[in-house]
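Every protein chain except one is present and positioned as in the full complex.
Read from first to last, the chains carry the letters A, B and C; within each, the first residue is number 1.
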């Protein structure tokens, strides 16, 4: 364990969170100290159950799972049912799903603070859902972020293009205030996989189909839960069905891949970032301070180029 | 203790917080289970020390004091130095001030949740500073508010008149998101002493001077710490000095008085309330939904009339 | 004419605009130089026709009527149909209504600029609808306001209480940007009858019923067009119908009354005012700068007390 990267994963376990968790579990150089759950792609109870299901499929139920915040700071919510299904994992019946009694009793936020304090300077925190847990953590412990080794985020924009609102990406729009707290108050090296980055490096659908057809138990699980998503991505064009999107996008996996293998991201843009909270159309949009007008202390590393071959290998390993 | 009202006080201990705490301590029908500290009138360390100083003067150091959040959710801050002094209590040297080692080690938010859970349905929470601790509490425990007996707040407006920004009252402006979370997500009977209410029922300066000249140890303490405030309230008019404000306003005491003796507030307006978060001039302003257009579940009781004789008696008792 | 007050009326002719016009026409000390029409209570074509109808009833068709802006600056609209009827005057058939060919061909904004320039320093502009025409006028002629004698407005709030949105009054909410332009860029004595002022000085329903039952042609017209409004104001309470509002409120008449007889307003509050443009709940709310924090040059006179006997006399004269 001494040479392994220590990870805490904060997830709102929908489909791509499941993929990201499985990628982290498959990485031999990673030690996953715990998974904290956050509302987002589905309700917190579903998120918790989904994480337990993923750990069971991967036979890694020893990893502690913690329940966290059940809604955004301001209480507004965003619907992600169409893509992830009502239960977050494609609405496939799972009679053997583990019960919520397998959750730790400690609150996710308290657990994050405790674990990060116990391993000060060593933990990479990977947050791939709304940032509510992280925001509450730094309010409970103002020194929280300085005890992190670094922070990897999937969320936000780099070109003002939205996937949930006109200009807003889902994770940030789902809790803009939390995103603002993290980007403005966390003082630690911060790496961000934005929506535009994920979209630019979408995987060919051929890859996706091969990927879920590997025949392993994990691949079968993935095939089952993405059936819904597959249908969602298909649209009728004349006589035949086509994918509505140019490729398969596993957003959260980009953040986990970046922490597993730093050489996967071959170019970053370094600049101050924050979140628009006041906009009628841009509320939740990540803002890049290319003109150096902002005053926040932290500069983030915005991922701009990805080594796709390496990324595909990590994806493939995740289901082996 | 069985017949006493159980109180938790959340303060940002400046001058009127000190007065409010002393009023609560002097009330024979009240059992104060703890004081939680919040940033606001001064820095959190000063707030904690000030509370310990007040308890010492009142010889009630057995009451547990908890350190809470050190800044607003979004990290913006509002200056209250001019009125309360840099240390929050008039910048009077106090060589015998108790050290911060007298604080409990438990975080204020965790303490609030624990105490309220232990005495479910019995606690009156009185919050007279920015509402950051309460906001974080309900994020950590979504059932927090439903375990309260009721909530008393000093803060906000009822006529759009500000004391800190054009339209904003200090406690709400100091953390508008927290105020919004409390007003929209707390489900419990909520009583609010607004800035306009406090201003309308300001006390004559003659009362103030008699009050601090009672000669008791508590009155001497009060006289000392309000010296600064006294000067602040004086302005030169021609040859002589005059009070700049029509009367002496002890804002936080109005909330504590209302919980000690319900008959002190002789009229309430009942309506839904929320907080404007987006305004350029009105950010932090409390909004009264007189047209019934809002959808939040909770209706607040806005204090509109005060029995001043009873209020003066509680004020007087506070320094006896 | 030399001793008469010169008036320009800018209206969005609904019911209270009709009342206000008739009050102005009945005042012997007033010379009405023209009526400019603005969208608001109803569509601009209806507004124009309604003004022509009122002038016909009052046999004053010599007064020039000008068509102005047909929508708010930003193009958003607010519905006032419930109160004023779809046609703005209670949806009562009027087969003899004058045609729109009786309108002047000059645009209302150009006419306002021309008339005010011809009578520089002499015109009282009374604006009782959304302020779009006035806003465009000062953009077309930056010296427009300095050539006015003074400006009377019906609109806005003084205590943050709305009649259209939670915190917003109809005329200001109908074009917040225009209201902001007028309050911030006009440099001339400005008198404002706010919604709360109009509401505070509502007339008893007994007065209203006597008023429309005077038997004159004008009173008959008023009775006819307010039939709708009368019903609107009635609600079933148990076995009998009651007025839903405490009294009859003729908003626009308060602005016209103030210019006809200055002694009618017995108390003003003088302060800088502006309009919140950014708020989620307060957009369009008039903001009073009681703390002197704003920088705009103009201080407005906010009407706070009304001599009701004099007001009633002007109301009565209007229908004689």
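Simple rule for what comes next: a contact is a pair of C-beta atoms (placed from the backbone, for glycine too) under 8 Å apart; a residue touches a chain by one contact, two chains touch by 3 or more.
This is a predicted model, so every value here is computed, not measured.
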Answer for the absent chain's shown contacts is A, C
Can you work out which residue in A:50, A:110, A:133 or A:157 touches the chain that's missing from view? A:157
Out of C:22, C:58, C:78 or C:136, which touches the unshown chain? C:136
Which of C:35, C:109 or C:306 contacts the chain that the document leaves out: C:109
Touch as defined at the start, partner being the missing chain; which of A:6, A:92 or A:294 qualifies? A:294
Quickly run down the residues of subunit A that touch the omitted chain. 157, 159-163, 165-167, 274, 276-283, 285, 287-291, 293-294
Absent chain, residues of subunit C that touch it: 69-71, 73-75, 107, 109-110, 132, 135-136, 139-140, 142, 177, 180-181, 184-185, 277-278
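Please note the rule applied: only the chains that are shown with their structure count from here on.
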May I ask you to sort the chain touch graph into line, ring, star, complete or other? line
Greatest number of touching C-beta pairs links chains B-C
I'd like to verify one number: the distance from the centre of subunit B to the centre of subunit C, where each centre is the average of its C-alpha atoms, in whole angstrom. 43
Length of the line joining the C-alpha centres of subunit A and subunit C, rounded to whole Å: 56
Among all residues of subunit B, those touching at least two other chains are 277-278
